[in-house]
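For this depiction, one protein chain was excluded, whereas all remaining protein chains were kept in their positions.
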Amino acid sequence: MLPFVLNRVAQGAVILVLVSFVAFGISVAAPGNAMQTFIDPNVPPEQLRAAEARLGLDQPFYVQYVRWVGEVARGNLGYSFRTGRPVAAFVGSRIGPTFLLMGTAFAVTLVLALWLGTATAARPYSALDYGVTGAAFAGISVPSFFTAMALIYVFALRLGWFPTSGLEDYAAGHTGIALFLDRLRHLVLPVTVLVLTGAAELVRHVRSAVLEELGQDYVRTARSKGVSERAVLRRHALRNSLLPVITLVGVALPRLLAGSVITETVFAWPGMGRLLVESVFARDYPVAMAINMLAAVLVLAGSLLADVLYAAVDPRVRYS
Amino acid sequence: MTRRTFTRSLLLVAVAATAAFGAAQGGVQRTCEVVGGTATIAQWSEPGNLNPLIFPTTYDENIQELVFARLIRPTETLTFEPDMAESWEVSEDARTLTFTLREGLTWHDGEPVTARDVAFTFTAMAHPQYPGGRYAEISTLEGAEAYHAGEADAVSGIQVIDDRTVSFTTTEPFAPFLPVIGGIFILPEHVYGAVDVARWQEDVTNREPLGSGPFVFQQWRPGEFVEVTAFDGYWEGRPCLDRLIVRFGDQNTMLAALLSGELDAAPVPVDGAASVESNPDLQLHVVDALSFQYIGTNLRNPILADPAVRQAIALAVNRDAMVSGLLQGYGSTLDTIFPTNHWSYPPDVTPIEYDPEAARALLDQAGWAQSGQYRAKDGRELALRLFVPTGNQVRERTAPIIQANLRQVGIRVDIESMDFPTLVTHLMPQDAQGTPRAVSVDDFDLFLLGFGIERDPNEYLSYLIPSDMPPNGFNFIGVDIPEVADLMLEGRVTLDQDARVAIYQEVGRLMRESLAWIPLYQAQELYGVGPRLQGFSPDVRGVNANVANWSVR
Partner (left out) sequence: MTTAAAVPSVTAGPGPRAWRRFRRHRLAVTGAAVLALMALAAVLAPWLAPHDPYDLAVGPSGEIAFAAPPSLAFPLGTDSVGRDVLSRLLYGGRVSLTIGLVAALVAISVGSLLGVVAGYYGRGVDRVVSRFADAVSTFPALFLILTVSSFVAPSIVNVIVIIGFLSWMPSFRLMRAEVLKLRETDFVEAATAVGAGDVRVMSRHLVPNALGPIVVQATLGVAEAVLTESALSFLGLGVQPPIASWGNMLADARSITVLQSQPWLWLPPGVAIFLAVLSINFLGDGLRDALNPRAGR
């Protein structure tokens, strides 16, 4: 196992370099730079040129890239062009909220998918099956920003059950349990959006995987031995249907990160996705690069984790 | 009496009046309905820099004016009243301004505010490594150029006379000097002087500012909010509020938060006005602004170089429909390049009528014959590209109206949307090596942009004089009218207000004739306020006008 993991890490490093080169090229190739996001009569062109020179924006692409790589190798991710903040701390502070959102959404999706996938597999073609399938398909057929706006309108504005945006009630200054509950309230709507738009595929996969297992010989044997249907489902079919679920973990991460962009923007959630949008529009490429690289690392780590889990769960799988 | 002494006496009278006013204000506790409480407001974008000397945008300034104070500040009518300076004097030759600070001013950390802090602030702006871009505002100070070039140790035109007195001397009379000073927040030398100027943007002081304004900075959670608390030692008296929280988010998200009661006040986009008005708990404030939107032209394009074509375009566009339909009536049209509510706007300017018939006649006379749906002349179709920057929804929506309107008179308009930095690369182009170059006829035809007056009409200078065409300045349109250039340069050095009014109003009339800028509309700003917040009174100065008097029930 270890040589496999190390090999993947090495490969991942190569991929990261490739990714950084492409992302950097794209960022720098964008027309206009951070000093051209405004026209201010009090800042004449020669001042802008001086500022560009100071930030190295007047250098050709490869010079800037080499400079960036050199800095990163020294552990310095640079400073934001727009705000001067040290990028590492800046981006680092946004990881938490994104993880909170994605992690909760993923956990809920997983639980929901396993529960509903199994339930519908146990009763195929029933009303429940059609209902769940219908809801799942409906969820993924609506653009996520619309789902978000609709939820805000109904549950936050009309019913007033949940807040419209933000991480917490900033004015109230809650601490302790009150803060925890407040944060929970603020999580509900954004997580719901992510779950509605992401759960469908997992539900369907679990369903078909469990159905396939239920058709196997060993299940019939267990049934004939008198094992209850629930035990059959839980102990046998579900365990073995975990494999496709695990592979989907690897795919889920990039999908959730992408979904976070829209959701975070609509809910004013202080996460990485929203920061990426802002920094791209502001041509703030030190920040945009850091987020892209971070996303790349997360995705690679996620797929490696999925493969390791796969091997752990399925004794037939061996990595040489 | 010479003109200079007349001017000087006028200013002395003004100074005396304001000094008396200042003396009456100083040290009086304000009367609040309720003292204490927390208010939450919002703005549509996060600030970038909280050091007021680093490229400030409106979103930065909204926070900075809570934390910092100035020597003088604008009134509602855009004259200037004392802020930290209790009085000021103009010298005989009108080149020196001497300010006297109030007694007992302190910074948020308790240190006293002295003239040395003022000198430090202005000197830093001329520092050779100053990264903030605002040097040009004070480059007329005597000795600033030498200091900026590294040839001197200090700016000779800035003199600290004693603890509370500082004087500024310019190389020649500089009319906008008072407005410029009215826009510079004073920094504490003992905090900002300890940081190398070149690192000002990266330093923590750019995120945790310390000033002498009504509120003390508490925290800035990136992506979420900035929190400030009342400053007990504020010279004008402690603000009524205990805490003010400014949240940032997309305009629709913040509107939703306002409607649900999570915010006490927020700016409202035009299409959200109806939701605020129909909500019984909320009040809509409509505020005049000093900005407007216009169609810019590329005068190097032979089609647009013909004034008849520009006039035809202006006559063919239904600007009233834009105001009534896109702005829901929250705005007005304007007929020249200055905002209608500013003294520089000529009251007798010829209005631009909506008259497609007249437009067609003009084009016919100019030799553009109708050939099919569009006109042509000498085998060339009357086609123009319209560059539309994204980011202002109302402005973006004017584009199809302009396109449809111009189609009706036979002009073909091709709309190209782009984000703002991309538009800038067209207006101020660079060559293949990245060096800024002059504008050519291919760079752009028509574009939509906004402009306005922040403090003084002198801000238009670089946009209107031929020597400031790119790469030297902002005259990307290519305006080259000798009288306009002369008047703009004269306005810069004329101190007599009446004379300045005449000068800029004449510029307004001349630009109306030229129509190199085709003015469209002036939008008002809308704010929604909830029932808790009292004293919220935004005006032409911005959202925080009167912030120290806000209170919450």
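Details
So that you can tell them apart, the chains are marked A and B in the order they are listed, and the count of residues begins at 1 in each.
The definition used in the following text is that a residue touches a chain if its C-beta (ideal position, glycine included) is under 8 Å from a C-beta of that chain, and two chains touch if they have at least 3 such contacts.
Worth saying up front: this structure is predicted, and the values here are computed from it rather than measured.
Every shown chain touched by the omitted chain in the complete complex is listed here: A, B. Across A:Leu157, A:Leu179, A:Leu242 or A:Ala311, the single residue that touches the chain missing here is A:Leu157. Among A:Gly56, A:Gly103, A:Pro124 or A:Gly173, the one in contact with the hidden chain is A:Pro124.
Within the set B:Ile41, B:Ala256 or B:Leu384, the residue that contacts the chain not displayed is B:Ala256. In the full complex, the hidden chain is touched by chain A at residues 11, 14-16, 18-19, 22-23, 26-27, 29-32, 124, 137-138, 140-146, 149-150, 153, 157, 204, 208-209, 211-212, 214-215, 254-255, 257-259, 261-262, 265, 276-277, 280-281, 288, 291-292, 295-296, 299-300.
Although one chain is not displayed, its contacts with chain B can still be listed: residues 252, 255-256, 259, 269, 271-275, 318, 321, 324-326, 354, 390-391, 396-397, 399-401, 403-404, 415-419, 422.
The definition used in the following text is that only the chains that are shown with their structure count from here on.
Per the touch definition, chain A reaches chain B in the complex via residues 30-33, 36-45, 47-51, 54, 58, 60, 79, 82-86, 90, 93-94, 97, 149, 152-153, 156-157, 160, 163-167, 169-171, 265-271, 274-275, 278, 281-283. Across the complex, chain B meets chain A through its residues 38-40, 46, 48-49, 54-55, 57, 131, 133-137, 198, 200-203, 206-207, 221-225, 227, 243, 245, 247-250, 252-254, 256-257, 259-260, 262, 419-422, 424-425, 427-428, 434, 436, 449, 454, 459-463, 470-474.
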